[in-house]
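To start, the structure under review is shown below, and the notes come after it.
One protein chain omitted, others in place.
Here the chain labels run A and B in written order, and each chain numbers its own residues starting at 1.
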Amino acid sequence: MEELSSLMHGFAVVLTPFNLFLMCVGILLGVIIGVLPGLGGANGVAILLPLTFSMPPTSAIIMLTCIYWGALFGGAITSILFNIPGEPWSVATTFDGHPMAQRGRADEALTAAFTSSFIGAFFAVVLITFLAPVVARFALKFGPAEFFAVFFLTFASFIGMGKGSPWKTLAAMCLGLALASVGLDKVTGTLRLTFGHTELLTGFDFLIAVIGLFGIGEILASMESGLKFQGATAKIRMDAVLQTWKKLPQYWATSLRSCAIGCWMGITPGGATPASFMSYALAKRFSKNGDNFGKGEIEGVIAPETAAHAAGTAAMLPMLTLGIPGSPTAAVLLGGLLIWGLQPGPLLFIEQKEFVWGLIASMYLGNVVGLIIVLTCVPLFAAILRIPFSIIAPAILVICAVGAYTVNNSMFDVWLMLVFGLAGYVFNKLGYPLAPLVLAIVLGSKAEESFRQALLGSQGDLTVFFSNWLVGGIMGLGMVMLFWPLIAMVVGKIRGGTKSATA
Amino acid sequence: MHNDESTEDEGPSLASNRTLEIIVALLFLAGSAIVIYDSARLGFGWIEGQGPAPGYFPFYVALAMGIASLVTLFQALRGSFPGGDDSFVSVVGFGRVLTVLIPSVFYVMLIGGVNLGPIGIPGLGLYVASAIFITLFMIFIGKDNPLKSALVGIGIPLTLFFMFEKWFQVPLPKGPLEAMLGY
Partner (left out) sequence: MTIQKTARLTMGAAAMAVMGATAAHAWEPTKPVEFVIPAGTGGGADQMARFIQGVISKHSLMKQPMIVVNKGGGAGAEGFLEVKGAAGNPHKIIITLSNLFTTPYGTGVPFSYKEMTPVAMLALDQFVLWVNKDAPYKTAKEYIDAVKAAEDKKYKMGGTGSKQEDQIITAALERVTAPKKFVYIPYKGGGEVATQLVGNHVNSSVNNPIEAVAQWRGGALRPLCIFDGKRSTYTAKVTETMAWSDIPTCKESGLPTEYQMLRGIFMPAGVKAEETAFYVDLFKKVRATPDWKEFMEKGAFNDTFMTGADYAKWVAAADKTHFDLMKEAGFLAAGAAAPAAK
């Protein structure tokens, strides 16, 4: 139990009034950053990094990681209230979180999201505390083929999920993949599908697509059905938090599964985005209420939020022990470590004990402080929906424009956002699913890159994807997911079950 | 998802679902053609030393998209969708969509200006454009009190200004007014 005593020492380092103050400031800043689309966690940390150069490293990292926790919490707020995910890993939260808000259950959705985030993060921190060295070595096993297998598994678990036409799902996913391939091809350094337009060099950022498809599309749809916003009728219940907490324990299986997926994805480092999507898809598969997913099922909020936070936290582990960042924010923090004169890597745990255990202790405390702060604000956030639609609509449009612009500092993206908005409105009405489209934009280029890296390494030999137990296992799992509807049908037939099993 | 009953009692239909299905499927096909065209230019086979060519992935993706859209197009033409002849949007409903879409287009024009050949209008910057947009939107579409509208219209951009320019130091597009004030 050497870890425990180190951790206690870490708590002693962190628990100074100055550090606690920084913690609160960091969480609040983070929530604001998470709420404003375009100012993601990575940007927020990068922007505030220089402020911390004059602080001691432990205080600096406490503040920056708290910004990160705050941003993770904050991302859920706009997803639930306005259908605008500020970060890629909040996309899956909109699927059920926003319908809940529309039905006047915003406070429940927020409470579930915050609490699940906390549980996910806590699970991951415990893992970091006790298993850091063992787990870090696992991350080294991941080469291009393994990464592709992970992305394949994510996509596979999403196929056949929608109820609509499978052809439309395929078309939407392919559109996303095609959009993801615009810009510079990272493997050969060739420009693709830009047709000489410099605006297209950067490709289509997922955030522009998401702000348009979800945020603007939502406003257009609300406008069509008249100037009303169902959430406005929401009552403010002061005991919403406690009421929701009573419901949460029954979803322990989903939580546990999501924690495991999140930790795995954070460490490998597949990242929080595949984690949240995969966790959502699996929860839908295994839940008794799977058919209600997408209509405002609380389990559909718990699953992605738990996994995203677990992954976001677990991503710190490869950063500290190997010096590889598991997320963009971790990449910026890594830059910070170097500037403060710390060298991340295998020796950090030995040479900078105080810093490392201070950081780990701050992960525990930061998440507790964060949870308390955001939970007390739940009624406040839910009350935002009571603001009249005539104010909310233009304000959301302005904030969407700001978000779209800040991604690449380009007006072109703001126009693009409007186009995506119109597309989102039409797609929604025609039953083209948006989830696979967005998933493809987010993960498409990464999947393609690892696929080609793997083939390059094997000189075109496709068996590389089944060359060892790890990659073969993940690919096999992906195959099972891909053909799940078929498998379920066969199983159903054998059991003589009902036809509804194939949904 | 939003295709609920509310659109049914709103007067004549502007377009049926089937019409929209056909238009969207054709757009998908056009997109697929564009991608295949450029992929063919880049090559979609195996390049020695570089692995799969740059066009490999987009080519097959576009091919799948094209096939899927053809099936959808065929189904729409044959009319085999349930509810294919229902209204996609009513005239009244579409009018309401336009009341937010058209101002949004003007809003984006105001921010960055217009630069289309002979027509060149400099932009007002994001803050001023937002103030105008919010105020006018509230007065004309939300039918709010002009004073309240102006207050909200000025308040939101001002808050954004302090947050982005001062606090987080993220520059947003600025126009003549900000230049006059020395930004």
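Here are some notes:
Assume a contact is a pair of C-beta atoms (placed from the backbone, for glycine too) under 8 Å apart; a residue touches a chain by one contact, two chains touch by 3 or more.
Here the structure is a predicted model, which is why all the values come from computation and not from measurement.
Across the entire complex, the residue among A:28, A:187 or A:301 in touch with the chain not shown is A:187. Residue in contact with the omitted chain (choice from A:334, A:384 or A:422): A:334.
Across the entire complex, the residue among A:166, A:379 or A:457 in touch with the chain not shown is A:457. When the missing chain is restored to the complex, the residue among A:42, A:221 or A:482 that touches it is A:42. Mapped onto chain B, the interface with the missing chain covers residues 49, 169-171, 182-183. Interface residues of chain A facing the missing partner chain: 42-43, 46-47, 49-51, 53-54, 139-144, 183-191, 198, 201-203, 318, 322-325, 328, 331-332, 334-335, 338-339, 341, 343-347, 408-409, 449, 453, 456-457, 459.
Definition applied: only the chains that are shown with their structure count from here on.
Chain B meets chain A in the complex at residues 1-4, 6-7, 17, 20-21, 24, 28, 31-32, 34-35, 38-39, 42, 46-47, 50-58, 61-62, 64-65, 68-69, 71-72, 75, 88-89, 93-94, 96-97, 99-101, 104-105, 107-108, 111-112, 123, 126, 130, 133-134, 137-138, 141-144, 152, 156-157, 160, 163-164, 168-173. Listed in rising order, the residues of chain A touching chain B in the complex are 32-33, 36, 39, 43-44, 47, 165, 167-168, 170-171, 174-175, 177-178, 181, 185, 187-188, 190, 192-193, 195, 216, 219-221, 223-227, 388-391, 393-395, 397-399, 401-402, 405-406, 409, 411, 414-415, 418, 421-422, 425-430, 432, 448, 451-453, 455-456, 460.
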